[in-house]
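Removed: one protein chain of the complex. Kept in place: all other protein chains.
By written order: A and B. Residues from 1 in each chain.
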Amino acid sequence: MNVVVPHLRVVPQPGSPSPLRHVIEAQQFTVPLLMDLFDRTRLMERIVARGGTLDYQNRILAALFYQPSTRTRFSFESAMYRLGGRVLSTEHARVFSSEIEGEQVEDSIRVIGNYADVIVIRHPEEGGAQRAAQVSPVPVISAGDGNGGQHPTQALLDLYTIYRERPLNGLTIAFIGELDRARTARSLAYLLAKFDRMKIFFVSPPELQVKPDILEYLERHGVQYELETNFEAVAGEADVIYQTRIRPERLTGIQDPRQYAIDSGILRRMKGNAMILHPLPRTVELDKSVDDDPRALYFRQAINGLYVRMALLTMLLDSCR
Amino acid sequence: MNVVVPHLRVVPQPGSPSPLRHVIEAQQFTVPLLMDLFDRTRLMERIVARGGTLDYQNRILAALFYQPSTRTRFSFESAMYRLGGRVLSTEHARVFSSEIEGEQVEDSIRVIGNYADVIVIRHPEEGGAQRAAQVSPVPVISAGDGNGGQHPTQALLDLYTIYRERPLNGLTIAFIGELDRARTARSLAYLLAKFDRMKIFFVSPPELQVKPDILEYLERHGVQYELETNFEAVAGEADVIYQTRIRPERLTGIQDPRQYAIDSGILRRMKGNAMILHPLPRTVELDKSVDDDPRALYFRQAINGLYVRMALLTMLLDSCR
Partner (left out) sequence: MNVVVPHLRVVPQPGSPSPLRHVIEAQQFTVPLLMDLFDRTRLMERIVARGGTLDYQNRILAALFYQPSTRTRFSFESAMYRLGGRVLSTEHARVFSSEIEGEQVEDSIRVIGNYADVIVIRHPEEGGAQRAAQVSPVPVISAGDGNGGQHPTQALLDLYTIYRERPLNGLTIAFIGELDRARTARSLAYLLAKFDRMKIFFVSPPELQVKPDILEYLERHGVQYELETNFEAVAGEADVIYQTRIRPERLTGIQDPRQYAIDSGILRRMKGNAMILHPLPRTVELDKSVDDDPRALYFRQAINGLYVRMALLTMLLDSCR
């Protein structure tokens, strides 16, 4: 079945959020904009389920990855294809030219902005996506920048995954792992702060704890949070357990990576209706035995990533027509 | 001309082969399934010749190559395009994430299975494609796994190339080269064993001979075979000479790689209606002077690869609708 659905134009309503231009950091998203995005996302779910498509066939997405990340790249590219569009793609943008080193992202964007209608960039430096957006003639979406930067579209799909299960207020969320480098956790914390009566636990060895900028943001927005080192102590309280990668080599000799892993003991302590999220890929912190637990939603996150990115692309492409 | 042909649905006939789910090894293919595939392949030849296409425009193929193989990848991707479909592609899946090592193929497949309708995988380990198929929500096609594994679609196109020239029975086939690592020869031997009165010569230095698992399979299926070291001795008997790569550094000092190469002496001994096949790329074992011989079919194999893969994709995509 080939269902063709017409463009979803952003019809400006009184009080509606202003159209998106670029997607660089999670803080950009207001609650009304998130709700608009999630409405579109539900619609995308239905269109894909029916085997339908949309009529963006003359629009081109450029995936400009300075570091390979096949899954994130495929997620965006598949989203563009499901909308009917086309894709330009590189996962080695760092070797942009065979001849010179040190080329700047700004020139690349100004050139590629002539060849594509939207650019998805993964950049190794914090602020790389922002630099791209400043000069781009077309919308730029960050697909992650730097180790301690953000990954806003991952946070959007994480939030949507929670939202599909439970209303977005009064939730307790525990982030576990190497939180100083967990850009997905950073971005999601910014989004959670926009909703009411949220409580956040950050569970990590002290030297790998989340950076102060996040905590300051939460304080400014009146969000309750606690820093923890003991996963077991909070496992029973959390509505959402957001596990991130642990590289054992980053732990000191006295720490056991299993302290920050989900195992059968943690599963027993967890609430019956809790959700386990993980941005993937995983290392030692999330055993495959957890995959069969009904609370494990990390593969659901992957499919939601498709729908959220489709919805986001329609927003950006419609607003720049 | 833009001929649009409707889907070729697998209409279950009494006694028809059961629909394919994954393509992992040549042994999967029964003779009726092969004949069904080859009928579809002929149809694909005609559609491409007319400049036509099919209506798979909402279907996405993901090419997930852990090792680069531009030709095989392009062959699959072109097949998907000629069907009207879309393509996600990586030839460096090994560096799947920029941040961690040792990620397992299973998680990648479970995620990518959300973004594509069929996955083509080239994996460096024997059994890698099988592991992928076991967890995949969508059909998986092996595009080669391991040095001593299989390359089933290459064998299908090889067999189709023979079938286009001659009925598939009573043929004598000589495989020449480094047969211990020739996964294309391995896969083709499995297919040949399904037909009547086939005779196979394996011509190779003893230390590079085909592995015992193939020979045991042939014995179980009553196929006559002989191990040979002397190419000249069998060149005159073969209906098909299947030459594979020889890396001179794998031969011992006393052996001359030219012993296992096709040269003017071999050409003179060969039957007038014999066929020369080679999976390409070639090194020293197949001189360019052979290209003009009318018995040389190795570039014909390449175009047949397109048609066979188109046909195979229609089988897989139709059966999972």
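Here are a few things to note about the model shown:
In this section, a residue touches a chain if its C-beta (ideal position, glycine included) is under 8 Å from a C-beta of that chain, and two chains touch if they have at least 3 such contacts.
Everything numeric here is computed off the predicted structure, so don't read it as measured data.
When the full complex is taken into account, the listed residue touching the unshown chain is A:89, out of A:89, A:172 or A:187. Across A:20, A:44 or A:62, the single residue that touches the chain missing here is A:62. Listed residues B:69, B:130, B:255 or B:319: the one in touch with the omitted chain is B:69. Mapped onto chain B, contacts with the missing chain fall at residues 2, 51-53, 67-71, 73-75, 77-78, 81-82, 89, 91-92, 122, 124, 245, 247, 280-283, 288, 299, 302-303, 305-306. Panel shows chain A; residues 55, 57-58, 60, 62, 64, 86, 88-90, 92-93, 95-100, 102-103, 106-108, 110-112, 114-116 of it touch the chain omitted from the view.
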